[in-house]
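The structure's right below; bear with me while I get my questions together.
Entry: subunit A
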Amino acid sequence: MLELFLHLLLLFGLSPLLSGVIGKTKALFAGRTGPPFLQSYYDIWKLFGKGLVISRTTTWVFRAGPVLALAVPVLASLLVPFGAIGAPLSFTGDLIFFVYLFGLSRFFTAAAALDTGSSFEGMGAAREVTFSCLAEPTVFFCFIVLARLSGSLVLSTMFGSVLNTAWQSAGPSLILVVACLFVVVLVENCRIPFDDPNTHLELTMIHEVMVLDHSGPDFGMILYGAAMKLFVLGALVVRLVFPGTTGDVLFDTLLFCGGMLLLAVVIGVVESTMARLRLLRVPQLLVGTMLLSFFSLILLLR
Partner candidate 1 sequence: MDNYNPANLLLLLVILFNFFLLGSSRLGACIRTVAIQGGILSLLPLFLHGFSGHSLILAGGAFLLKGLAIPFLLLRAIRQVQIKREMEPLIGYVPTLLLGTLATAGAFIFSDRLPLIEVHHGSLFIPVGLATLATGFLMLITRRKAITQALGYLIFENGVFIFGMLLAEAMPLMVEAGVLLDLLVAVFVMGIVMHQINREFSSMNIGQLSSLRE
Partner candidate 2 sequence: MIAALLLLPLLGGLAAFCLPSDRFRPLLLPVCGLAHLVLTFLVIQGGPAVHLSMAGNWIGVDPLSRLILLIVSLLFCGCSFYAVGYLRYRIAWGNRIFVSCLLLFLSAMSLAAMARHLGLLWVAVEATTVASAPLIYYNRNRLSIEATWKYLILCSVGIALAMLGILFVAYAALAGSAQVSLQLDDILQGAANYSAPWLRAGFVFLLVGFGTKAGFAPLHTWKPDAYGEAPGVVGALLAGGLTSVAFLALLRTLQIMDAAGDGAMAREAFLVMGLVSLGFAAVFVIRQPDFKRLLAYSSVEHMGILAIGVAIGGVATFGAMLHLMNNALTKGVLFLSAGNIHRRFASKRVGEVQGAITLVPVSATLFLLGFLAITGSPPFGPFISEFTILRGIFTGGHYLTGGLFLFFLAVIFIGMGSTVLSVVFGTPTERKGDTNYRETLVTTGTPLVLLLIILLLGLYLPEPARKLFAEAAALLEVKP
């Protein structure tokens, strides 16, 4: 019970901080002061206190999108171990459940975007779905590699203590997996070079354009959900990179949190040093990533 509490505390408490760290890193690169670390918390708090405007043309689908966008990352997080804190929920084959939970939320976000009837939002939905569908095989190839290494189809085992030995026996493969999952983190969370979260031109937006019509608490839920999604997916990468556990819960948790912050810094660096890809090139890169993950599987199987 305590573990579940700690788990959720980490998720809810820490996830908005990540975008703050990313923002600070980018500001540092640009030579600005940047928004404070806790800006995301203020934003979400502010949004939850606001009123709600809903277009008359929309239906219940429009309201369901944000709810799922918030609920799904929470649910998915239960399957993932956060450092030494084991996953509160796990069953055989939960890796498929994990991937399709995000599929579900994506479906509703896209459906909500379509529900508004705006052409921009439809365009964004089309792009979002295309890119995710290209990223999905990568995730599965990575999971297959890990499943093969651990001999288990349970996420908490796959990202558990097996990794310690796996790094010795299949290091090259795991490096590729880390790289691929990092790309997935970037694309799923709409970061540069796939999507620019700070863009102001609807034509070039992908994710942001889908949520243009949401306001107030709904938009707050979307923001909070997005932060948690970054946290959950990032947790996978961090777990892969820092597989060691000392047994001391406090130390391990601190290590994990440090890893997450480091990940945020790395994302910030990537965003500062890279330009956004042209839309045509994004599928190319994603296919490349998929092939890389496939290759890591081959490397492992031979």
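Heads up, the rule we're going with is that contacts are C-beta pairs under 8 Å (C-beta built on N, C-alpha and C of every residue); 3 or more make two chains touch, one makes a residue touch a chain; residues count from 1.
A quick word on the picks: all candidates are chains of the complex that A comes from, given by their letters.
These numbers come from a predicted model, not from an experiment.
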Selected partner (touches subunit A in the complex), from 1 or 2: 1
Subunit A residues touching candidate 1 - in the complex, by the definition given at the top: 168-172, 175-176, 283-285, 287-288, 291-292, 294-295, 298-299, 302
